[in-house]
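In what follows, a single structure is set out as structure tokens and then discussed.
Note that one protein chain of the assembly has been removed; the remaining protein chains are unaltered in position.
On to chain A.
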């Protein structure tokens, strides 16, 4: 008796899919006549036009509450209020071809092959070219410790001299097996580094405090500040008496092999920072000023002959009192691999 409650009111009245596509009796195509299709099309054109117009209207109304990026405005939400946070990441150049593999961070080339080297060095050339000050850019000034620094309107010129071997003429050391990698700090609107060694209460430089704080960083686990960086900082501070605070406002940089093996393959002594082991404080804050250029550090990796044909993991870290580090989420640091064949 399974046939009860008959299937006879099966939907579609028995017409198959073929009839649905084209019904010769009624001239219906896909269940509608041509006239009906026309009407419904007109209806939906009007419907979507209205909806799109409303969307655009809402969008425009909302956009008026924002400062416009092209007019050098500020994002609506900045630093911790925004998802970008107040902890800058670190970027590197040159980068592998994103179109081929978007997940790759491997700088790999053959010293013998000029085209290989050129792929990487050209990127750096481009980067440096973009740093050139445009004609008529009147808000770009030369900055120095104790001298000018960036303000709401004014930005500092990023020097392209003093880069040692890392020059266009030298193809950034790539053909020689001493590749330069450009390291830069992510721009975050209004962010400024917090210097080590400044007494919070008096806002004064305190040598003892600086040494303590740096030592604390050195002792940090699993991987602390390289002792060489600590010494470098103390040395730099000592060089500019009276301007200690200015010097300390820098974001310091250290690069090293990521694991013990990597450190063996790329000893600390083979890494050179040009022109300065950090980004001086006068570049901050970034306020979407016109003509603002990213300051950078060239890190030359003098890969030893013995480490050629070996993949080396390199990690560069930025150091300031308000830069936090997380290896997994790549906070305050950047990771890349280098393989020189």
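Some observations on this one:
Here, a residue touches a chain if its C-beta (ideal position, glycine included) is under 8 Å from a C-beta of that chain, and two chains touch if they have at least 3 such contacts; residues count from 1.
What we mean here is this: contacts and distances are computed from a predicted model.
Chosen from "RNA polymerase II-associated protein 3", "Proteasome endopeptidase complex", "Aspartate aminotransferase" or "Sodium/potassium-transporting ATPase subunit alpha", the protein name that UniProt gives for the omitted chain reads "Sodium/potassium-transporting ATPase subunit alpha". If you put the hidden chain back, the residue from A:24, A:98 or A:219 that touches it is A:98.
Within the whole complex, the absent chain has one touching residue among A:174, A:196 or A:286, and that is A:286. Remark: the residues of chain A touching the chain excluded from display are 1-11, 13, 31, 36, 39-40, 43-44, 47-48, 51-52, 54-55, 58-59, 62-63, 66, 69, 73-77, 82-85, 88-92, 95-96, 98, 102-105, 184, 186-189, 286, 288, 292, 326, 329-331, 334.
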